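My questions all concern the structure below.
Of the protein chains in this complex, all but one are displayed in their positions.
Lettered A and B in written order, each chain numbered from 1.
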Amino acid sequence: MIKLVGLVPLLPLIGFVIIGLFGKTLSKTIVSVIGCGSILAAFAISLGIFFQLTGQAEKSVPVELFSWITAGKLSVPFSFLIDPLSSLFLLIITGIGFLIHVYSVGYMSHDEGFARFFAYLNLFIFFMLLLVLGSNYLIMFVGWEGVGLCSYLLIGFWFKNTAYNNAAKKAFVMNRIGDLGFLLGIILIFVTFGSIGYHDVFEQAKNMASGSPVLTSITLLLFIGAMGKSAQLPLYTWLPDAMAGPTPVSALIHAATMVTAGIYMVARSNILYTLSPIAMETVAVIGICTALFAATIGLAQNDIKKVLAYSTVSQLGYMFLALGVGAYTGAVFHVLTHAFFKALLFLGAGSVIHAMSGEQDIRRMGGLKKHLPITHITFLIGTLAIAGCPPFSGFFSKDEILANAFEHNKLLWFLGVLGAAMTTFYMFRLYFLTFKGDFRGTKEQHHHLHESPKSMTMPLVILAVLAVVGGLVGIPEALGGKHFLEAFLKPVFEDSTSRLPTLLSHDTEYMLMGIAVIVMAGSLYYAYTVYVKNKTLPAEESEELEPIHLLVYKKYWVDELYENAITKPLNMFSDILHKLVDNQIVDGFVNGIGRFITWFSGIIRYAQTGNIGFYVFVMVIGIVLILCTRIF
Amino acid sequence: MATTHFTTYIFCFLAFLSIMFALMVVLSKNPVHSVLYLVITFFTIAGQYVLLNAQFLAAVHIIVYAGAIMVLFLFVIMLLNLNKETEPHKSIWLKASASVASGLLLVVLVGSLKEATIQPINAFNPNIGLIENLGTTLFKDFLLPFEVSSILLLAAMVGAVMLGKKSIK
Partner (left out) sequence: MSSAIQVIPLQWYLLLSTVLFTIGVLGVLFRRNAIIIFMSIELMLNAVNLLLVAFSSFLSDSKGQVFVFFIMAVAAAEVAVGLAILMMVYRNTKSSDINMLNKLKW
């Protein structure tokens, strides 16, 4: 089965080519069959690869497809690396990708860009698979750029809306800032190790001293790339704006897969990070800051997708916290469970928006429980999972991260628990305001309320089941389980874990779990009191807000800060360059040359007397001179 | 010995005549006289050809140059009624500079050719100037240029006719 790995990215690519070229002439049925079918086939192969890998002793299988670039010292084969980490990501991408494709068939059924949407989605899956499958940083970079492109195309999918286009541009530019760091990191890796293949780099890195400056530089540069792609402080502002895209896109790209590329990259380079403590600390600090920062913003947002977007940023922060404290398995575990419940939540939100005829403001919703029973149940499961209610999947992964953070630094743990409490609060706030209470929308919307079609509810149900049981792959030993995921991923993180021993007693773990559950329950109860018992509603736009509330509601004015601190000075600077340097100096120089030549030729053209005799005379003199130089 | 001297004398005589009449072509005031002097110059050059065993070429030279081209010149002069000394004089300064320039050219050319030596590769063959040899070379090695030159002549003819028409409308 591993031999067929080339087909995994190839099938979505073929799907993209067919739909992209002939999408306009094909019927919607054929488009959806090709779109979903190619992903399903890729998923089937991924599943086969996964089981073959679990069954065999050799855990790291390189598959070389062809020689790609050979230039001087640089030799990059186009090859894939099958190991537990990549095969797990294969399953997440193709599995959730397939469910979201199916969901999109229903969600996008009335859109005129149906075929275009599926073409982009297939292209995205192709690049994402390339990203995780590559056996060197260059292929990862190709995938990295490709998913950025697809993200851009899909955020601006409804390109007739200027605001959406601006959101797409913003995402693209922000990502480019990160990509530059990533690219510099790759170049530095090549300069340092003379290769960019994972195997060569990691083997050489193992023998380097911990904390060497070059490793720190490499890891920090790579982390800048991860910051951009995974929406960490300070490059996170694009992700909430990216909600301009269709909801399935938000679920697939901006929750489940693409934004976890940064986590994948750091986890893949785990040995490099383990060997540079400074980078580890940076990752952890940035992670926890992002987690808290985004969570506070999430507390006050009224757009159902914006809340989920900030929640995603916050959860990504948790993943980086896990990476920063050396809990690589925990990070990947959280990627897995987060992919389940966040995709579920986004698709649920999509279902709600679908039912509400495009309304996204939770102040206009409420009481949807009766009208959307399946969506309601699945959304509740997703909310419980993200809040970390045992035994839902989020509990186990978040618990693992917090336990590792506790061991690493008590303050990180405390902040993490604080963030978890806020997560619970804003998620239940969202849930209560949407599904409980009375309907607050217009009559027309009320009349129009309906449960979504099968193609949309089916993925919801499957994802809900996964969100419930997904945590079972990683039950910690303290609870008498076997951590399957840890055992499975062990070959990938072996070198790092041996350097970062974990010595947490089971009693401490019980205590931590207890605290987490109590905090979660308290936060849930508080949300219940505020939004169900007291029926508090978020303030309308016109109302005056308290300073802190306003600060959070306005997202700390970060966008405005960037606008004024970076964009405007840059625009001013480029204006100066344009008007002064380019128009005056450069153009002046070029035009000056032209003017000088015109002036000079105006003088010397008087030598052209038009007198043939004179010409001949000059010619004879010329001949004499030439002969003179030849002879004498 | 006597023949050697004889040939040398003929050469010197012809060379003297060529140079003298060439100068007179340039210096004479009347264009018709110039043409006639040029014809004489051509005859002396034809004499040189004969001395060089290029008898056929000498005949062609006289026919083409003296017979055709120079008659054309004369014809044009008569047609335009230029047989008077109508030419306006150039300034002294120009004449002086022209003389100096050509004199310089002569000096330099002579200076550059003075050292030139050349070794004959083939054994001496007095028959190369005969029509048989020339014909063979012309139609064997130079067939394509020969045909192309016919096109050139045709083009020249058409051009001359077009230009000579009273007015082109």
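Basically, a contact is a pair of C-beta atoms (placed from the backbone, for glycine too) under 8 Å apart; a residue touches a chain by one contact, two chains touch by 3 or more.
This one's a predicted model, so the numbers in the text were calculated from it and none came from an experiment.
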Task = Using the whole complex, pick out the displayed chains that touch the missing one.
result = A, B
Ask   = Per the definition of touch given earlier, which of A:Ser27, A:Asn161 or A:Asn611 contacts the omitted chain?
value = A:Asn611
Query = When the complex is taken as a whole, what residues of chain A touch the one chain not shown?
reply = 605-606, 608-613, 616-617, 620
Query = Which residue numbers on chain B touch the omitted chain?
reply = 3-4, 7-8, 10-11, 15, 18-19, 22-23, 25-27, 31, 34-35, 38, 41-42, 45, 48-49, 51-54, 57, 60-61, 64-65, 68-69, 72-73, 76-77, 79-80, 82, 87-88, 90, 95, 97-99, 101-103, 105-106, 109-110, 113-114, 116, 118, 120-126, 128-129, 133-134, 136-138, 141-142, 145, 149, 152-153, 155-157, 159-164
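Everything that follows uses one rule, which is that only the chains that are shown with their structure count from here on.
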Ask   = Rounded to the nearest whole Å, what is the centre-to-centre distance of chain A and chain B, using the mean of the C-alpha atoms as each centre?
value = 89
Query = Once bound in the complex, which stretches of chain B touch chain A?
reply = 90, 94, 97-98, 101-102, 104-105, 108-109, 111-112
Remark   = As the complex stands, chain A meets chain B at residues 613, 617, 620-621, 623-624, 627-628, 630-631
